[in-house]
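A single protein chain has been omitted; all remaining protein chains appear in their positions.
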Amino acid sequence: MAEATHDYSKTKKTYAKVGIALGVFTCITVALGLFPPLDVGPPGPTPGDFVIGLAVATTKASLVALIFMHLNHERGLIYKLLLFTCLFAFGLLVLTIFADMDPIVEQYDTFESTGGWLTNDRPR
Amino acid sequence: MEIPYEVTPRRDTGLYNAKLGVWLFLASEVMLFGGLFSAYVFLRLGVQDGVDNPWPWGVSVHKSFVWLGAINTVVLIASSVGVVFAWVSLKERNWRRYQIWMYFVVACAVVFMCLKMVEYNSKLNHHHGVKLIDNSVMEGVILDKTDQVRFDGEKITFSLQAALPAVLKDLDSKEFPAFTVTDGPEGAVGTELKTAAAFRSWFHDNRRAFSQALAEDRKRYRGEIASGVANPKPVSVKGTATVTASAPFALHGSPRKIVGHNETSLNYRDGVKVEGKLVADHVVFEVHEVDMQLVLPQKQRESVVWNVINDDAAKQSFFTQQTQKYQEMLAYYEKRGEVVPEKMLRGRFLNVHYIHVAADGHAEKDKHASVHTSEPVLTAGSIGGEGEHGPSRHLEIPRDQIKFMGNHGPRYGNYYAIYFTMTALHGLHVIGGALVLLFFVVFGKKLYLKNPEHLANRVEVGGLFWHFVDLIWIFLFPIMYLL
Partner (left out) sequence: MSSAAEHTHAETHGEGDHHEHYEPFWKKYIFSTDHKVIGLQYGFTSLVFLAFGFFLMMVMRWSIAYPDRAVPLLADWPWFQAWLDDGGKVTGDLYNMFGAMHGTIMVFLGIVPLAFGAFGNYVTPLQIGAPDMAFPRLNMASYWLYLLGGALMFVSFFLPSGAAKAGWTNYSPLATTTDLHYGDLFWTGQTQWLVGMALLITSSLLGAVNFICTIINLRCRGMTWMRLPFFVWAMLVTGFLLLLAFPPLEVAAIMQLMDRLAGTSFFVPTGLNVSGMSFDAAGGGSPLLYQHLFWFLAHPEVYVLILPALAIVAEIIPCNTRKPLWGYKTMVYAVMVLGFLAFIVWAHHMYITGMGPAISTFFQTTTVLISVPSVILITSLLISMWGGSIRFNVPMLFATAFIPMFGIGGLTGLPLAFSLPDLHLHDTYYVIGHFHYVVAPGTIFGLFAGIYHWFPKITGRMMSTRLGHLHFWPSLIFMNGIFAPMFFQGMAGFHRRAFDGGKAYEQISNQVFAEPNSFMANLAELLHVIPADAPLRMIDLNIVTSGSAWLLAVFQVPFIINLFISVFIGKKVTSDNPWDATTLEWATPTPPPHGNFLVEPVAYRGAYEYSVPGAPRDFSPQFESDPSSVGAAVPGPGETSANPSGSH
C-alpha cells in the first residue's frame, strides 16, 4: 500500500475555516430573511432584499465550489465546461423571462377592468 | 481488457475518467436545477395581481419551520465538511478516521431527511385552506375528512367499455353490499353479485362479451355498406349496465374523483353514475386565519367570511391598520423622492394580510397584522345558515360556496407546487448521494487494501456530487423559506 506523501494539515485547517464561515453566513441569511432590511408596504421582501439574500447565498455557494469542490485549482477543461453550462442556464432563464415580459399586445389587465379599488370607496 | 485512465489522470487532460464524468454529470444537473429555478422565477414574476393567487412570503408560510430549514442548512454544510475530511483521511491513509467521517456524513443525511419529513407531514396533514367563491381565503384544518361527499348509494350505472368502475375501490374496504344486475346485456339481468370478486369477474366476462358482440355487429355493418345496402341497420350493442344494492351503502367520495353531484346522484370522473341519497355536503372547517388578499378592499365588507366575523371593533381595527400601512408606504416613497410604483397602489400590496383567530375564537395577536380584541370574532355555526354550536372557530361551509380547497400540498398554489417539487427532487439527490457514500464506506475496505488511491478518487467524485447537493440547498433555503 502506497503511503501518503503529501502533508494535509494545512488543507484540513482551510476546510474547517470554510465550514465555520458557511455556518456564519447561514445565520446572516436567516437574519436577513426574517427581517428584510428593505421591507416596504406589506411584510415581506422587496427586490432589494432579494439581491442581498441571493448575494449571500452566492458567496456561500462560491466557497463550497472553490474550496470543497477544488475548483480553485482545477483543469481548464472543467472551467470551460462550467462556463458554457452556466451561459446556457442563464440564457434559458433570461430569454424565457424576456419573452414573457415582451408581449406583442398589452395583456388584458383584470385588475384595471374591475375598476381598481383606490376610488372613493377607500378603506377607513 | 482494461479501460485506461481509470485511476491515474491522463497527462494532457489532467483528469481521470470518473472525475471528468462526474463534472459532465454535474453540468447536466446545473441545467436541471437551472430549469427549475427558471420556472420559479418565471412563475413568481408572472403572478398577476388580483387574478392569480398571490405568491406568499416564505417566512409566513413556514413560520416555526424556518428554523428547521436553517438547521437543515447547517446539517448539510457539516456533512460537506465531513466529506472533505473523509477524503483527506484517505489521502493520509487513515482508514479508521475515514470511516468515522463517512458515517457522520450519512448520519447528517438521515437527520436532514427526517427534518424534511416533519415539515412535509405538517403541511400535508395539519394545514388546510379553503378559498370561497368571493376569493376570500380561510386557513385552518378541514375536520373529519368532511371535504369528501357523504352519500348513500343504491344503484350504480356504468359502461362495459371502460375499466372497472373506480367506485368499487371506495367500496372494497367496507362491507360489500349484495348487488343485483337490474339492467344490462341480455342474459345478465338478474345475476346476483355478492362479493367484490364476483363483481369483478362478472364485469370482465361481460366486457369481453360486449366487445365481441360489438365487433361482430360492426363487421356486419361494414359488410352491408360494402355490398351497397341502401339503409344499413346501424350498429347497436348495449354497452351499459346497472346494478342495484339490496341495502343502501355508504360512500365517502373523494372530491378529486367526483365531477358532479346533486341530491340524488353522484357522477364519478370515469363516467360511472351512482344513484341514491346525499347525506351531507358541507365542509366542517376549523378557522385559524382569515385572508382577504384576493378580495378588492371595497368588496371586503360584503365578503362572506367578513360577515362571519361578528366583531365590529375587530373589523374597524383591520381597516385602520390597512389605512395606516398605506400611509406608511406613501411616506416611504415620499421620503425617497420617488413616485409610488403603480403595483404598490393596488392588490395585495395594500392589504393587511391576515386576521389570526385564536383557539377560543378570539383574534390573535400577530407581529405584522393583528386585530386587537378580546371579543369572540367568529359567528358560530355555518356560512349562510344558523349557528348551532355557540361561539367557536368551527364553521360549516356549504360546498357550493367553495371555489377551491385542500391541504397545503403541491396543489395549493404555485408556491407550494414548486416548493414540493424542488425540495423533493433535492431530497432524492440527498438519498441517492448518501447511498453511494454509504456504499463506499461499507464495501470500501477491499478496494482500500488493493488500491487506496482508487478509493480516494471515488470518494472525491462522490464528494463532488455531495457538495453540489449542498450547493443547491444553499440557494433553495433562502428562496423557499425566507424570501
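Here the chain labels run A and B in written order, and each chain numbers its own residues starting at 1.
What we mean here is this: contacts are C-beta pairs under 8 Å (C-beta built on N, C-alpha and C of every residue); 3 or more make two chains touch, one makes a residue touch a chain.
Since we're looking at a predicted model, the values are computed, not measured.
Residue in contact with the omitted chain (choice from B:Val118, B:Ala163, B:Ala280 or B:Val442): B:Ala163.
The omitted chain makes contact with just one of the residues B:Ile71, B:Ala178, B:Val235 or B:Leu438: B:Val235. Interface residues of chain A with the unshown chain, by the touch rule above, are 77, 84-85, 88, 91-92, 95-96, 98-100, 102-105.
The omitted chain makes contact with chain B at the following residues, 1-5, 10-13, 15-17, 20-21, 24-25, 27-29, 31-32, 34-36, 38-39, 42-43, 46-48, 51-53, 161-166, 169, 211, 214-215, 218-219, 221-222, 225-226, 234-235, 255-257, 259, 268-271, 404, 406, 409-414, 416-418, 420-421, 425.
Note that in this section only the chains that are shown with their structure count from here on.
On chain A, the positions that touch chain B within their shared complex are 1-4, 6, 8, 11-12, 15-16, 18-19, 22-23, 26, 29-30, 32-34, 36, 40-45, 49-50, 53-54, 56-57, 60-61, 64-65, 68-70, 75, 77-78, 81-82, 85-86, 88-90, 92-93, 96-97, 100-101, 107, 109-111, 114, 116-119, 121-124. Those residues of chain B whose C-beta lies close enough to touch chain A in the complex are 13-15, 20, 23-24, 27, 30-31, 34-35, 37-38, 41-42, 45-46, 48-51, 57-60, 66, 70, 73-74, 77-78, 80-81, 83-85, 88, 91-93, 296-298, 300, 316, 319-320, 322-323, 325-326, 328-329, 332-333, 344-353, 367-369, 449, 452-453, 460, 463-464, 467-468, 470-471, 474-475, 477-479, 481-483.
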